[in-house]
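Excluded from the complex is one protein chain; the other protein chains are retained at their positions.
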Amino acid sequence: MIRAGIIGASGFTGGELIRLVSRHPELELTFLGGNSSAGKRPAQLHPGLRTDLGLAIEPVTADAVAERCDVVFLATPAPVSAELAVLLADRVPCVIDLSGAFRIRTPELHERWYPKAERRAELADRFVYGVPELVGDQLVGAPLISVPGCYATAITLGLAPLTLGLGLDLRTVVVDGKSGSSGGGLHLRTADLHPLRHGAIAPYAPTGHRHAAEVGDFLKRGRRGTIGSLTMSAYGVSHVRGLLASAYVFTDDAVDGRELQRAYLRFYKGHHFVRVRRHTETLIPVPDPQAVLGSNFCDVTVLRDDERDAGGRIVVLAALDNLVKGAAGQAVQAMNKRFALPEETGLTMQPVMPA
Amino acid sequence: MIRAGIIGASGFTGGELIRLVSRHPELELTFLGGNSSAGKRPAQLHPGLRTDLGLAIEPVTADAVAERCDVVFLATPAPVSAELAVLLADRVPCVIDLSGAFRIRTPELHERWYPKAERRAELADRFVYGVPELVGDQLVGAPLISVPGCYATAITLGLAPLTLGLGLDLRTVVVDGKSGSSGGGLHLRTADLHPLRHGAIAPYAPTGHRHAAEVGDFLKRGRRGTIGSLTMSAYGVSHVRGLLASAYVFTDDAVDGRELQRAYLRFYKGHHFVRVRRHTETLIPVPDPQAVLGSNFCDVTVLRDDERDAGGRIVVLAALDNLVKGAAGQAVQAMNKRFALPEETGLTMQPVMPA
Amino acid sequence: MIRAGIIGASGFTGGELIRLVSRHPELELTFLGGNSSAGKRPAQLHPGLRTDLGLAIEPVTADAVAERCDVVFLATPAPVSAELAVLLADRVPCVIDLSGAFRIRTPELHERWYPKAERRAELADRFVYGVPELVGDQLVGAPLISVPGCYATAITLGLAPLTLGLGLDLRTVVVDGKSGSSGGGLHLRTADLHPLRHGAIAPYAPTGHRHAAEVGDFLKRGRRGTIGSLTMSAYGVSHVRGLLASAYVFTDDAVDGRELQRAYLRFYKGHHFVRVRRHTETLIPVPDPQAVLGSNFCDVTVLRDDERDAGGRIVVLAALDNLVKGAAGQAVQAMNKRFALPEETGLTMQPVMPA
Partner (left out) sequence: MIRAGIIGASGFTGGELIRLVSRHPELELTFLGGNSSAGKRPAQLHPGLRTDLGLAIEPVTADAVAERCDVVFLATPAPVSAELAVLLADRVPCVIDLSGAFRIRTPELHERWYPKAERRAELADRFVYGVPELVGDQLVGAPLISVPGCYATAITLGLAPLTLGLGLDLRTVVVDGKSGSSGGGLHLRTADLHPLRHGAIAPYAPTGHRHAAEVGDFLKRGRRGTIGSLTMSAYGVSHVRGLLASAYVFTDDAVDGRELQRAYLRFYKGHHFVRVRRHTETLIPVPDPQAVLGSNFCDVTVLRDDERDAGGRIVVLAALDNLVKGAAGQAVQAMNKRFALPEETGLTMQPVMPA
């Protein structure tokens, strides 16, 4: 058994990690860390969790983690992760960070979006960006893994077949993101109270979202395709879990709807967790985050806008559960690859729908 | 008192018209028409309505309408409206159609989007497009009024200050629309059942939306500004009433954020129902349809995306209640202008929030 | 015009009072008081409100209120109301308190449920309990009015025809209350964050609810009928506005379903705001709070449980909008009676449905 620790156990991502790790057949949960919640049992903070998990949350010390963990998941804010990574790198065989501390490689971009997460360049460079579908074998044996943001995962998986696959030059990409309230975490903010969030379409980030920077930073490093302007606007809508990212793509390269569909199927062949779906294949239009709820799937649909005056727009839609494929599930998937386990291990749950 | 009739009384728009007309100080509700629901009382179909309205729904005959109405609202499907308009034009002093039958003036575009609504060109040309804020005095005394679609209203009000106001040339406009389930009307469709619609982000129209065609058709007739490609994608989200339209605009004309804000304030000065709002002026981000619920307001925000690589994108956000400013309220507002009443008459209700 | 002030303008009830008072044809809004929110404009705190109201929120002083108001609404916590009432009684022609400070007349019961709201007995005794439908002419000219709690209003209006009307002896009454999240007010509590409240059925008060005490205190003072055990459990469900109170009544008095229905209709004859409705009279089962949203209606249904072994149970259901008939609307209705205005003045809005 691989001994696993989770730091930042009180937040939504921490709770989701406990949910997944505690049922993973190859993992043993050996450490739960959290400073503000030390002494509490997981089910007090996460009312759904099994009440018989056996572990209580402890204050974090590098020694305890190093002693008791083969892998540690950091579900901490970026500045905390930046500090913990220094303490734990090379003392724990694998550190998997779920914050934004190590997602953006380009220093100036990192500084622009995560000014409070100070990090050492040589440490940052060692982190593998953990989208298992796109980084090949880099994760095998990797000691340091940075899990992408929830939106970044959806957008990157949505656009990669266009750039990395087809090698298109995407002149303009406009991303419109719609997510549920769990994306905001468990913080006391007036605007997140139920009476003010229910029924809302909240334009919380109409311009400038750091996940867009993250996507650009990653995809532009790819060997094929280019991206010109990539902008994003993000909205909170009236549910809790799951997001849909829409990317409206303008390219001068000619490619029709059928080719796009085939290219996407080809690109994700053999990748269990990315489902390329036709828009009308079920009794509801897809992709829709309700069809991936609680699971590690990312559903992707690609369409060509053939309306007159559409300018040849390509519409890419990607839906995922922000706490699973957008966070804890993807972290476990990356860890599976790190330890050479089958990618689906511990992630076989199917979506809970209707819910 | 102006004698008012409503045809199509059983749908959501019909119900909303009853709600507004029955409380309008200058209107007397004299006719409720509906074929499938004939014989029923309004409160049976619309459980919230006053139970003492006095009128029952009757089968529709042109004679009855002509005899008893000074104004008639058609809350009927486009093909039915097209037929009724022929029968009622010139027999009733004012016919106000809330369907799409007479919204698009260009014949080919109409044919493309409303193939089942056959109409006579000479009748179609007489309809005034009823956005009161944008058509000046054309509504005064108008015998035939076509009320814009809900999305079309939001987008048109959002873009007009750029084209009609500033005279900009908008190279590319990408519209992303998010609306509640009431927009789909009261039809039995599996995908609209609560268990499948709750929690959804349903990409029901990822490419090609007829309201986009309507906006283009109207704005391109304006004397100032141009629009190149205008595309739209529409999504159903997990609430009932209200929509937010986001327009992402790319233009080569230089204009900064302050100028935009001033231009919008200037453009809508004196127009009570359009509120130009700063994004952060309240305890929730605006515009948000929850802040206009049940009212005739349309909240509009304009922003310049100053991120590097943003390509000078302008973000325009417009929120309204699809059943009020997007349908019944706008119809009453247009009628007020038609009969030279103050525009706010009968429309003074303020938003119901939180809800 | 009657000059009206509102103290506690930043909460949900305060916002709702502003919504109603600012449109009331006989009221002029002359004072908005609030200490923590002093200096803000109403639309900053209540994003839906008209942005052109003209008044800003001011710190509260008794002199200012006395000078500028003919009536003042206290939308303050009970302890604050208890203090303000002392300062304002006899200096303002009418003080209307919406807190629990003066609802329960019996001193021991008051002390049990509102220990922090210290009040003088002689002042407390002068307050009229403001359910306009049940207190006859006591409100006319009343200088001090206490507005019942939201649940208390629903339950009292639901049970009164049985006790005050039919004179029944109700051996056992079990109340089960279900309400939306706006009932909890605008406070930062973790359990009220959207991710934890959405989808919840939260048993927040499984035993012991002060509104039950309030109902007993009022109804037991009535001249007819008796109530033995009256218990209550209250739940928060997954919407924002509106509540349904179910009262399960066991009595040894014989009365059948028809008689009950007739008795309720008779009891509320001429009372516009209480609608006695048959369970199946519309396309949804009623009463349902969605059918009264935003309005001052209270919908009431009474049924006899004729199942074998049902013990002759009577089921009484009452639905209302907790911020309108359960708070601000009822306060305005009481004020209308106080100043001898028609009861419906300023309260003619119809429910917003669907929403």
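A, B and C label the chains in the order they appear, each numbered from 1.
Methods note: a residue touches a chain if its C-beta (ideal position, glycine included) is under 8 Å from a C-beta of that chain, and two chains touch if they have at least 3 such contacts.
Here the structure is a predicted model, which is why all the values come from computation and not from measurement.
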Residue among A:193, A:286, A:302 or A:327 that touches the chain left out of view: A:286
Chain not shown: contacting residue from A:240, A:300, A:327 or A:341: A:240
Sole contact to the chain not displayed, among A:132, A:158, A:225 or A:294: A:294
Full-complex contact with the absent chain, from B:181, B:207 or B:295: B:181
Residue touching the undisplayed chain, where the options are C:160, C:319, C:332 or C:349: C:319
Positions on chain C contacted by the hidden chain, ascending: 172, 174, 176, 178, 180, 190-191, 195-196, 198-204, 206-208, 216, 228-231, 233, 235, 237-240, 242-244, 246, 248, 250, 279, 283-290, 293, 301, 303-307, 309-311, 313, 315, 317, 319, 354-355
Where the unshown chain meets chain B, residue by residue: 12, 180-182, 184, 186, 188-190, 192-195, 197-199, 239-241
Contacts of chain A with the absent chain, listed as residue ranges: 12, 15, 19, 22-23, 43-51, 182, 240-241, 275, 277, 281-284, 286, 288, 290-295, 348-355
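Simple rule for what comes next: only the chains that are shown with their structure count from here on.
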Distance from the mean Cα position of chain C to that of chain A, given in whole angstrom: 46
Distance between the centres, which are taken as Cα means, of chain B and chain A, whole angstrom: 38
Distance between the centres, which are taken as Cα means, of chain C and chain B, whole angstrom: 36
Set of chain B residues in contact with two or more other chains: 240, 283-284, 286, 288, 290, 293, 354-355
